[in-house]
Structure formats: structure tokens, C-alpha cells
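Yeah, one chain of the complex is gone here, protein chain that is, but the others are all in their spots.
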Amino acid sequence: MIDRIRDRVNANAGLVRRGQYVSLPFLLGIGEEDYVVTIEKGRVSSVEPRRLATATGRFTIRAAKAVWDEFWKPVPKRNHHDLWAMLAAGIAKIDGDLLPLMQNLQYFKDVLAAPRPPREG
Amino acid sequence: MIDRIRDRVNANAGLVRRGQYVSLPFLLGIGEEDYVVTIEKGRVSSVEPRRLATATGRFTIRAAKAVWDEFWKPVPKRNHHDLWAMLAAGIAKIDGDLLPLMQNLQYFKDVLAAPRPPREG
Amino acid sequence: MPEFEPIVGRYFKMNVAGDDYRIHVEEAGRGTPLVCLHTAGADTRQYRHLMCDPAITNHYRVIAFDLPWHGKSNPPVGWRDREYRLTTDLYVQTIMAFCRAMALERPVVMGCSMGGRVVLHLALKHAIDFRAVIALEGADRVEPYYELDWLHRPDVNGGEVCAAFVSGQVAPQSPDEHRWETLWMYMQSGPGIFKGDLYFYWYDGHFDDRSPKIDTARCPVYLLSGEYDSSCTPERTEATASRIKGSKATVMEGIGHFPMAENPALFRKYILPVLDEIRETVR
Partner (left out) sequence: MPEFEPIVGRYFKMNVAGDDYRIHVEEAGRGTPLVCLHTAGADTRQYRHLMCDPAITNHYRVIAFDLPWHGKSNPPVGWRDREYRLTTDLYVQTIMAFCRAMALERPVVMGCSMGGRVVLHLALKHAIDFRAVIALEGADRVEPYYELDWLHRPDVNGGEVCAAFVSGQVAPQSPDEHRWETLWMYMQSGPGIFKGDLYFYWYDGHFDDRSPKIDTARCPVYLLSGEYDSSCTPERTEATASRIKGSKATVMEGIGHFPMAENPALFRKYILPVLDEIRETVR
């Protein structure tokens, strides 16, 4: 699913526009795997597995693989449908400099959810 | 009038609260004289004549002495009653990093106007 | 003339705790008065679908008002030097002042989120004044999971961040049209208002120690919460119900924290039987 983030975000002109002030890398933790997601003016320029201990991002968002698998379903079950719901349920964690995350929270929520297939009907 | 800024601001609890996120020096130009106004968590910690070429601030607000004299009257005449009005009229100038100014614009407008005596009635 | 909705809005002045407020109130329908309380940082528009539903307005006079500082109700004179913060006392006083000003006789009161919590306070303190209370997404205790300061800072766009904080409180099944209308109201709330409301919601309004004292024989209590609510979760709703003897709790499947606004078609299936039961059983 993580592979889909880049194309899905970049194909969504409204989302890219809403992220026009965002240029930074952030770290996305899926279970034991960390990925560096780099944003440039709202577009995802790369999503790469973290290779070095020093490869990091302004902030980090982590959850178990099973949690993200549920999150990316067309209609996720409760507590798994939204980053803030995952925080409230204690099944996701955010670290680092939260300021750019807060300044662009809906944008980042939508970037995370970009791989989600549309729900039926 | 410039001497009054510190005491007037610090005595205004509502204004200090509205500036609670502001900690920076800015440069206030009154005619040929520059002053470094230093804010710490919304309080004015000092207002000092600029002594060194390298003494500066995050942003600069400048106008002629006659403009500030009018600005500080109880009821200033038009174009002189507000920083933005002065910019529109071309009789004040702002330079530097405008981001903290914009983030706290009403606060800074009120700091500048702090020496103004209350209007009658 | 255009086809107007049956909702009529008016303004009047009301004093609460020494401050005068210009209050905006909307109403539709005839019958038993039903006062509707909007969520934190929002306004009366959340109830617009109920107010245009003849199945409700044929039997109820539905009345919604913007709290002071919300929607088209103004903040008090001198607001600039004050920090808005909603407390339990102020909230209860505001609702009581409103019902008195409107001369409502034992209305049913329904609130959502912080409005859902405050109706439990009303059932405890003012049982005699209300025919029944309906708590939507209202528990007697919730647990904060974020710092309120993020909601009102110079370096974060307030309208955007308030909406983004609650966007996950809308269920994934809810229609996009209603999802984004619900969030739009959050984008329009004044700086610091959602934050000030949440002081009541997250901190001041807890009363799980006193909720067992509510006498549902005097004032029936209905609790309806959405499956996808992350703050007033189904578990917290059921815990609240277990503490309030005689209360009736329902978990609404496929709904989040804003039932009447985010999915009006689904919500009416849950709320109509409750309103019918109150009409048939409560005098």
C-alpha cells in the first residue's frame, strides 16, 4: 500500500494544492519498517525505506502493520479509520516536531489515507 | 512616548496574554532613531536605542517622527491611526521577516499604540 | 418567493452570569419543545436536517440556539480582553437562562458531545425542569488525548486545525457532503472557541462520581453514541449507562461523533423511536 502513496497524492490536484506550503521529510513507521516520505510543495517526491540510522524526518508516525492494513481498507473498523482515532485508542504514536504536522493536519491525514481504495456505492 | 511602551504593555494583562507566544526583538524606526524593542512572552523586556550596526531585530517598522507623533495622539488623523493605514498611505515601511509580525499582527499593532493616551469621553 | 425551509431564526438579548449576549435562535415545528445543543466549536446548523423533518416537527417544536461566542450569537462586550472558557456552571446557567427567556415549559433537551454531557448535568440538577434528556455522544467521563493549546496559536491556522482535529470523528461511512459541511462549521469557529469549549468537555464536566444520583424516574435519560466516536466511545457510553440506573443506551452503528449532522438519514432511524417513546410515555 505504501507504494501507492506517491502516485495517489500526486494525482490529486486538490490535495497537492492544500499541501502547497509543505516541504519536508517525515518518517512513517509500519511495524518494524520505517519509511522516509519526502514532500515537496505538497507533492510526494519519494517514499523510501529507511537505510541509515541518521535518515529521519521532522516528525514520525508509527503503528503496527496490522493497524495500517486495517486503516487502508475501504471502510476501516473503528479506532483504525483516522490517525487521531488511532492516537485516542493508543494504537499509533507520533514523535518529533509536531508543529508542521499540526499546521497541515488534514493534509497529512489525507496523505496517509491516500492508498485507501474508494468505498463501494 | 517610546519610553512608555514598556510600562503600558506590561501593565495590560490582556495584551500580554495575547502575546504569550511572542519572544523576539524588533526594530522600531522613529525618524533617524532606531530602537530595539525586545519582547519576552508578550512582555516588553526592554526598549533601547540601537547602539551597534549589528543590533537589529526580526523585522523593522519605520516611519518619520512626525508620523509617530500623530499616531500617538488620542485621536490620530486619518492615515496615521494604524500601522496598516500608514502602509497604505505610504508613510510607514516594514522590512525583515514578516512571519512573526503577521502571526501576531494585532498584538504588535497594540504594542505600537500602547503609548497613546485614551481618547476623551 | 423561494421555497423557504421551515426554520425561522431570531435574535434576542439574554443575560448570563452578569454578561449580556445577543443570542441567535432558530426553531421549526409545533408541539413539545425540544431544545437542541450543538457541539463544541459549532453552531445550530448541525440540527438543520431534524428541523426540516416533518416526522419530528409534526410533534415537536425544535429549538436550537447558538451558544454565546458561537455562530451568530455574539461574544460579550469587552470580549477582547477575556479568554473564552466554558465551565460546567456557566454552561448550565446559559441553558437555564435560555429556557427561561423562551418561557419553555419542561422541554426535552438533546445535546451532542459537550451538549450530550451537559444534559446529564441538567438531569441531575434540574430534573424538574426537563421532560427528558437525550445525550448524543455524551458520557459522564472522557479521557483527553491531546493538548488544547494546539487549537489556538499564532503559528497554526485555527480554523484548519480545529476541523482537522475532529475530521476523524466523522464515520467513514458518512456521506462526503455531510462530512465536509460538518467540518466547515469548525472552520468558521472564532479563535479559541473550540479550545474554550473543550475545557468543559475534557476537564471540567466530568461527574462520573455524581451521575449515579440522577433519578431517571423524574427525568428519563437516553444515551445514543456513534460506533466511530473516539472520545465518547461505545464503552464509555455503556459505562455511563451502567452508572445511571434506568437510562437507555444505544450504540449507533456506522456513525461517528456528529450523528445529526454527519449522517442525517441514518440518525433519524435511531432518534425517531426515542422521540416517539418520550411522547408516548412522559407527561
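A, B and C are the chain letters, set down in written order, and residue numbers restart from 1 in every chain.
Just so we're on the same page, a residue touches a chain if its C-beta (ideal position, glycine included) is under 8 Å from a C-beta of that chain, and two chains touch if they have at least 3 such contacts.
In this text the structure is predicted, and so the values were computed from the model without any measurement.
A.B. asks: Looking at B:G29, B:G42, B:G57 or B:P76, which makes contact with the chain not pictured?
C.D. replies: Result: among the candidates, B:P76 touches the missing chain.
A.B. asks: Of the residues in chain A, which ones touch the absent chain?
C.D. replies: Contact residues on chain A toward the absent chain are 13-14, 17, 21-22, 100, 103-104.
A.B. asks: What does the interface between chain C and the hidden chain look like in terms of residue numbers?
C.D. replies: Residues of chain C in contact with the hidden chain: 1-5, 7-14, 24, 26, 43, 45, 48, 71-72, 74-75, 77-80, 101-103, 152-160, 176-177, 180-181, 184, 187-191.
A.B. asks: For the chain that got dropped from the picture, name the residues of chain B it touches.
C.D. replies: Contact residues on chain B toward the absent chain are 75-76, 78-79, 81-85, 87-89, 98-99, 102-103, 105-106, 109, 119.
Following the convention adopted for this analysis, only the chains that are shown with their structure count from here on.
A.B. asks: Which word fits the touch map of the chains here: line, ring, star, complete or other?
C.D. replies: Graph shape here is a line: each chain touches the next, no loop.
A.B. asks: Report the inter-centroid distance (CA atoms only) between chain A and chain B in whole Å.
C.D. replies: 42
A.B. asks: Return the distance between the CA-based centres of chain A and chain C, expressed in whole Å.
C.D. replies: The separation of the two C-alpha centroids amounts to 32 Å.
A.B. asks: Round to the nearest whole Å and give the separation of the Cα centres of chain B and chain C.
C.D. replies: 43
A.B. asks: Tell me, which residues of chain B touch at least two other chains?
C.D. replies: none
A.B. asks: Could you list which residues of chain C touch at least two other chains?
C.D. replies: 155
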